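The complex appears here minus one protein chain, its other protein chains still in place.
Note that the chains are named A, B and C in the order they appear, and that numbering of residues resets to 1 at the start of each chain.
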Amino acid sequence: MASEFGYSLKITVYGQSHGEAVGAVADGLPAGEPFSLERLAKFMARRRPGAPLTTGRREPDAPEFVSGVLPGERETELVTCGSPLCAIIRNTDARPSDYSAFADTPRPGHADYTAYVKWGGKADMRGGGHFSGRLTAPICAIGGIALQILERRDIYVGAHLEAVGGISDARFPLLPTKQLFDEIAGKAFPVIDDACGKAMQKAIAEAAAELDSIGGIVECAIVGLPAGLGSPMFDGVESMLSRALFGIPAVKGVEFGNGFAGSASRGSQNNDPFVIAGGKISAETNNSGGILGGITTGMPVVFRVAFKPTPTIGKPQRTVYLSRNEPAILEARGRHDPCVALRAVPVVEAVAALVTLDLLLSSGYFYNTNC
Amino acid sequence: MASEFGYSLKITVYGQSHGEAVGAVADGLPAGEPFSLERLAKFMARRRPGAPLTTGRREPDAPEFVSGVLPGERETELVTCGSPLCAIIRNTDARPSDYSAFADTPRPGHADYTAYVKWGGKADMRGGGHFSGRLTAPICAIGGIALQILERRDIYVGAHLEAVGGISDARFPLLPTKQLFDEIAGKAFPVIDDACGKAMQKAIAEAAAELDSIGGIVECAIVGLPAGLGSPMFDGVESMLSRALFGIPAVKGVEFGNGFAGSASRGSQNNDPFVIAGGKISAETNNSGGILGGITTGMPVVFRVAFKPTPTIGKPQRTVYLSRNEPAILEARGRHDPCVALRAVPVVEAVAALVTLDLLLSSGYFYNTNC
Amino acid sequence: MASEFGYSLKITVYGQSHGEAVGAVADGLPAGEPFSLERLAKFMARRRPGAPLTTGRREPDAPEFVSGVLPGERETELVTCGSPLCAIIRNTDARPSDYSAFADTPRPGHADYTAYVKWGGKADMRGGGHFSGRLTAPICAIGGIALQILERRDIYVGAHLEAVGGISDARFPLLPTKQLFDEIAGKAFPVIDDACGKAMQKAIAEAAAELDSIGGIVECAIVGLPAGLGSPMFDGVESMLSRALFGIPAVKGVEFGNGFAGSASRGSQNNDPFVIAGGKISAETNNSGGILGGITTGMPVVFRVAFKPTPTIGKPQRTVYLSRNEPAILEARGRHDPCVALRAVPVVEAVAALVTLDLLLSSGYFYNTNC
Partner (left out) sequence: MASEFGYSLKITVYGQSHGEAVGAVADGLPAGEPFSLERLAKFMARRRPGAPLTTGRREPDAPEFVSGVLPGERETELVTCGSPLCAIIRNTDARPSDYSAFADTPRPGHADYTAYVKWGGKADMRGGGHFSGRLTAPICAIGGIALQILERRDIYVGAHLEAVGGISDARFPLLPTKQLFDEIAGKAFPVIDDACGKAMQKAIAEAAAELDSIGGIVECAIVGLPAGLGSPMFDGVESMLSRALFGIPAVKGVEFGNGFAGSASRGSQNNDPFVIAGGKISAETNNSGGILGGITTGMPVVFRVAFKPTPTIGKPQRTVYLSRNEPAILEARGRHDPCVALRAVPVVEAVAALVTLDLLLSSGYFYNTNC
């Protein structure tokens, strides 16, 4: 138990930042689903390091699919075959020596210390090991396939960087559409309002210049889901999504629809009136984030994910020598994103797509649509 | 899949608001653990309906334990015996007729509509059925036992009503202790600052007077946990807690430590410096909420849970006739809490205690301590 | 983890033989499924104690359904509503004093000793506690509902007592049909050949007269399943069934189709040729027991379950005093079946029905058929 989530679709993530490889296995994908490697590469490029404002680490990050697929009709296409799909991404630019210091002086805010305690000093402490943000690459590799499978059924998942260091690009209400998602995905900086994005970039650059880091919020939406998916109580859509989202490194909060803001409101404001729209039952507003009682309403599922500032910073920080039980000062080197939330935008999409696909598979939806 | 959570300790919740009974089964409790029925009754009284500002429904809510226990040394004590413990609470004050209207006109903000769609109109629609807040009574019955098992090992769980309708009783940093928990649990209104509590009560009373409802936030802490519990990624402490917490009716957000506020900060502010305190490694601050990389740091685990306003309100609301696909106006009757967050304080404690016990059992902690 | 099985349909069994009650919770039943209480009572009567050749314990064993149901169209009918169904059966004829001796002198062949070790002497040792055959009553209560749900879809489950103490009523090949199942279910002694049944009854009576017990084999079949259900490897139909079947007390072996006999054969004999029958692909023989690669072939699923002799016997047996670590002689009193396999026939059917329903639900089959 640990690096896995899902019911009908189980995702297992493996690898360490500076080990041989990172990767993931997806067990339960429907068979006969083609996916474009070009589109996948384009999706994965959105989280790739090396862009301005991200870590200097440069890796092609091209996943190899060693199982679960057959050749597709075109050369740049593969087709799922129903058996577990394993993706492997080699670590070609690993520099474990950058991190040797951390083995004895755990980074404040990072998992170095807790991993050390949990595994009695036997964990791979190089660059965060299994806790590294690098583990989100295979999540995107698998999630990018799920996105293509969903889109074929007119279900779309998209996210944007809603806030950085308190600078907010929030829209209330957010009106998510495929068009909005495509537009944001096409931008170098994934915001709705580019002027706001400029201010965010400035804040990130300033933090980086001060050898510091900065937090942010990613907002994500899933559109096109039918009503009636999910379950009451502990396997509700919120439970399934939050469990998976908190598995992304640096996530410290998840809220659906109005979330924490809703807790400051009245029922008469927060309840979404039911209306007849186009002959069908719909909700006039979407303060519920598309989920009531853990079950989809048919409105967009909307949620927000809080990312803490990257814990690894160049500024001197107080820590301890594990070996000597004495105070220490750490000035972290290595290559780190000043704002993990930025590159996390497609990661949140990937996790949301995988949970959505699991939800559909668990409900029997795919049985009906002949997959 | 649905009404269950847990790994080594599995909790299954059953029942409908206006059916025969509600209850829960706990499979995996350690054996030989005595628990006081008096203390349990006292704990459960904290969520009981009938208090001022809560629903008018009056039920003794005394759980009967039909399995999993043996007689204890004292008459008011039972002892776990290792086999699944089943608690049953009869619905003695059910009035299904109060809710007959909802069957055709789903309450905005409630699960009436989504349950209708999911189960093709075959769900128990009386009073929220399985989605009712009444299902939290058996959670408290089982969670109250977990609390006693934890306390025997100097692990304490406590919560307070941090906010109602935007009126905040937050403390940063919160310094949770058994003493603070006991103090709050002893109050009629579970806040830290009673003056603030008065303002909250006024806001609740005003909402009720206007046939409306109001949201709130519950903050909870777990103290006494050793460092090193939990797992990386998707079975981290945040994942386990959030999955269970979103199973509580009306929860729309969960954040740990600094949570959403942390996403507006810098790494140099948000990271908790490691220090030597009393010869042991500790953290100077607790912005992480006691969890790094999904694993406990040994500091208190602190989290906040956002509750939306009670969806059932007396004010007229727009909805639809399911049978006729036409607009309708609903003025809900029945007995409802104007602020679910208030009675949810012990529910959050109960869920936190159950997840904590599962976490300890899954880690092998109990094996070591001879249970 | 322990007293639960299932994926989309989770069954949790609770209770102790001489505690307050035994029961089960079924989470995931499809909604809107009526079931006849009369038919259920008739089914449960087949495992009821008190018949000749079974334990002298007499209990009505009528389950009360406290959740998961709504009233049906007729008075003796209930309808599932989609939320967890909890069945409770009170222990009205418990005589814990019969078993007090076992607390210190564990019965050879029984779980007394292992339960003692596992729970450090804190288990409920009265009459087998949670390990008692009495726990199969709630399995039948839930399984009897599953049988009715399956029959509505022309899927039938039936079993017969294939052997007792080496006396065999086996048929190769078994040609299972609803008619055969109905015929056997209508008999006082559930065999195909009544003459063979007479010999078995004699063997049981002789064992009982000698204060001894005797083992037996139950053969079960599931007819009407479509091809393509199940999964490769560890969630294959054999894996799902065997995991659940070994949870029935006294089961020590499970084989599918030709099973152990097949391991003595050649491939050319054991392979089932594919043929076209009635325009459809079928298999000419069914040595595979209806399962290839963990997935149903569309032929009947056939398996055999080996039950050991009832461990509790009146004959003097060597055991030990747990308290004194010294040898002891035990002459068990109490009321025990001389042949557990006899009453296990409907229990095997119940477990098979529950696994089959889970298999269908997990595959999405019910989504398609509008349940």
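The rule is simple: a residue touches a chain if its C-beta (ideal position, glycine included) is under 8 Å from a C-beta of that chain, and two chains touch if they have at least 3 such contacts.
Keep in mind that what you see is a predicted model, and the values were worked out from it rather than measured.
Novice: Among C:127, C:144 or C:216, choose the residue that contacts the chain missing from this document, as touch is defined above.
Specialist: Going through C:127, C:144 or C:216 one by one, C:216 is the residue touching the chain not shown.
Novice: Write down which of C:74, C:152, C:252 or C:333 is the residue touching the left-out chain.
Specialist: For the chain that is not drawn, the touching residue is C:252.
Novice: Taking the full complex into account, find the residue in A:67, A:92, A:179 or A:325 that is in contact with the omitted chain.
Specialist: Final answer for the missing-chain contact: A:67.
Novice: I need the residue numbers on chain A that touch the omitted chain, in ascending order.
Specialist: Contacting residues on chain A, toward the hidden partner: 1-4, 7-8, 10, 12-16, 19-23, 25, 27-28, 31-32, 64-70, 79-86, 88, 115, 118-124, 129-130, 370-371.
Novice: Could you please point out the chain C residues that touch the chain left off the display?
Specialist: Where chain C meets the chain not shown: residues 1-5, 7, 13, 106-111, 113-115, 117-118, 130-131, 135, 163, 165-166, 207, 212-217, 227-236, 238-240, 242-244, 246-247, 249, 251-260, 262-276, 279, 281, 283-284, 287-289, 291-298, 304, 306-313, 315, 317-320, 322, 325-327, 341, 362.
Novice: List the chain B residues touching the unshown chain?
Specialist: Chain B touches the chain not shown through residues 7-8, 83, 232, 361-368.
Rule of thumb we're sticking to: only the chains that are shown with their structure count from here on.
Novice: What chain lies farthest away from chain C once each centre is taken as the mean of the Cα atoms?
Specialist: Farthest from chain C by mean C-alpha position: A.
Novice: Using only alpha carbons, which chain's centroid is the nearest to the whole structure's centroid?
Specialist: So the chain nearest the centre of the shown protein is B.
Novice: Using the average of all C-alpha atoms in each chain as its centre, how far is it in Å between chain A and chain B?
Specialist: 27
Novice: Can you pull out the residues of chain C that are in contact with at least two other chains?
Specialist: Only 7-8, 83 qualify.
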